[in-house]
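Excluded from the complex is one protein chain; the other protein chains are retained at their positions.
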Amino acid sequence: MSLTNYLVLASILFAIGATTVLLRRNAIVVFMGVELMLNAANLMLVTFARIHGDLSGQVMAFFVMVVAAAEVVIGLAIIVQIFRTRRSASVDDVNLLKS
Amino acid sequence: MTASTVVTVLHGVAAALTDAGRTSAGEAALFWLLAPIMVIAALGLLFARKAVYAAVGVVAVMISLAFLYVAQDAPFLGVVQVVVYTGAIMMLFLFVLMLVGVDASDSLTETLRGQRWIGIGFGIGLGALLVSVVVRATFPAAVGLEKANADSNPVGVARLVFGDFIFAFEVVGVLLVTAALGALVLTHRQRLVRRIGQKERADARVAAGGSLTPLPAPGVYARSNAMDVPALDPTGAPIESSVSRVLRIRGQEREFGVVAAQIEPPATGSDREVTP
Partner (left out) sequence: MTSSIATHLPAAVAMASAPASADGFLALAWLLVALPLAGSAILLLAGRRADPWGHWLGVFASAASFVVGLVMLIVVLGRGSGDRVVDLRLFRWLPAGHLNVDVGLRIDPLSLTFVLLVTFVGTLIHVYSVAYMEHDGDRRRFFAFLNLFVAAMLLLVLADSFLLLFVGWEGVGLVSYLLIGFWFQHTPNAVAAKKAFIANRIGDMGLLIALMIMFATYGAVDFSTVLGGAAGVSEGTLTAIGLMLLLAACGKSAQFPLQSWLGDAMAGPTPVSALIHAATMVTAGVYLVVRAGPIYEAAPTAQLVVVIVGAITLLFGAVIGCAKDDIKKALAASTMSQIGYMFLAAGLGPIGYAFAIFQLVTHGFFKAGLFLGAGSVMHGMDEQVDMRNFGGLHRYMRITWITFGLGWLAILGVPPFSGFWSKDKIIEAAFVGEGWRPWVFGSVALLGAGLTAFYMSRVFFMTFHGEKRWNDGHSATPDTTIARSAVQHPHESPRLMTWPMIVLAAGSVALGGLLSIGGAFTSWLEPVTGGVEEHVPVLPVWLLITLTLGLVVAGLWLAWRQYSQAPVPVVAPAGSVLTRAARKDLYQDGVNDGLLVQPGQYLTRSLVYGDRAVIDGAVGGLGRVMVRLGEATRRWQTGYVRSYAATMTIGVVALVAVVLATQI
């Protein structure tokens, strides 16, 4: 099997993550969709690293993980704060910027 | 122990690309085993009603990814995936789910007009496009990471991180510190009222006229000592406060008569009658 299969798998996971962001209303589930997208990108990076024989792909994937961690920390803290004040974890409830 | 064994086994199974850039059969088998699982788990994230089920789906995806990383000559990354991503990040998700409300479930009706169709349509479209881009692209023959991993994968990665990408590494460190501080700042709760200590709490309870002693325990009977059966006072009447308030509200308290019915009358006569 060629390595392209990994790439296809990553694309599918990415699409599913994007759809989750679009369709789910629970803020935490949306966040998990974002995480899924990041992971899909990581898989692609690792596969490319293997294709080109260059470890830079893995290094990039490593950095992605770190940044994702930081992002999750802050994002969840925000969600908790919003939940404390609004008693709701729905993404649709934060729509005060509408015109 | 188990983890390292798994890693080694996987490493052996996977490794070694053929000259044409194709994977070994073992790796193929691993892939075709894991790929459906991952897709189904991802779809579980998409379709699960309860948020916890979605989280579990994501965890499954991440662990499978770790397997794949190891199979792809990225053992360092696989371990980091499990430790950081699955272990820390997903646990963080689950903690927040606990705080926010496990029960909070999405209703099926979509509030935004057309969002469902856009979501499904463009989600599928996006997937199709990306897959077609990937499939149509011509890549050079896969080289494999044998040469790059000559000094073992972590060493190779370390050489890059502390060599070419040192600046990014430092910046990411700063980012992590900032994130930690940010989390502290965001979740800091400003006390609006003075903190009430234990003494004050007790004084308030006495002033309100509540009981100082603990509540009576639920009834313990010969055939049952469940929580949901009340105790009896000296007159034989059931004590309401002996059953948890939650059960009482939920209507899950059981009648004494249910339990009493199972007691046989004593064989010997006695003065006291057992009144159910």
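Which chain is which? They are A and B, in the order written, and residues in each are numbered from 1.
The definition used in the following text is that a residue touches a chain if its C-beta (ideal position, glycine included) is under 8 Å from a C-beta of that chain, and two chains touch if they have at least 3 such contacts.
Nothing here was measured: the structure is a model prediction, and the numbers come from that model.
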Candidate in contact with the missing chain, chosen from B:A25, B:V83 or B:L112: B:L112
Listed residues B:L126, B:A141, B:L247 or B:A260, member touching the removed chain: B:L126
Those residues of subunit B which, in the complete complex, touch the missing chain: 112, 115, 118-119, 122-123, 125-126, 129-130, 132-133, 136
Absent-chain interface as seen on subunit A, which is shown: 18, 21-23, 25, 30, 91-92, 94-99
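In this text, only the chains that are shown with their structure count from here on.
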In the complex with subunit A, residue positions of subunit B that touch it: 17, 21-23, 27-28, 31-32, 35, 38-39, 42-43, 45-46, 51, 54-55, 58, 61-62, 65, 68-69, 72-74, 76-77, 80-81, 84-85, 88-89, 92-93, 96-97, 99-101, 104-106, 110-112, 115-116, 118-120, 122-124, 126-127, 130-131, 134-135, 139-140, 142-145, 147-149, 153, 156-157, 159-161, 164-165, 168-169, 172, 175-176, 178-180, 182-183, 186-187, 189
Residues of subunit A that touch subunit B when the two form their complex: 1-9, 11-20, 22-26, 28-29, 31-33, 35-36, 39, 42-43, 46-47, 49-56, 58-59, 61-63, 65-74, 76-81, 83-84, 89, 92
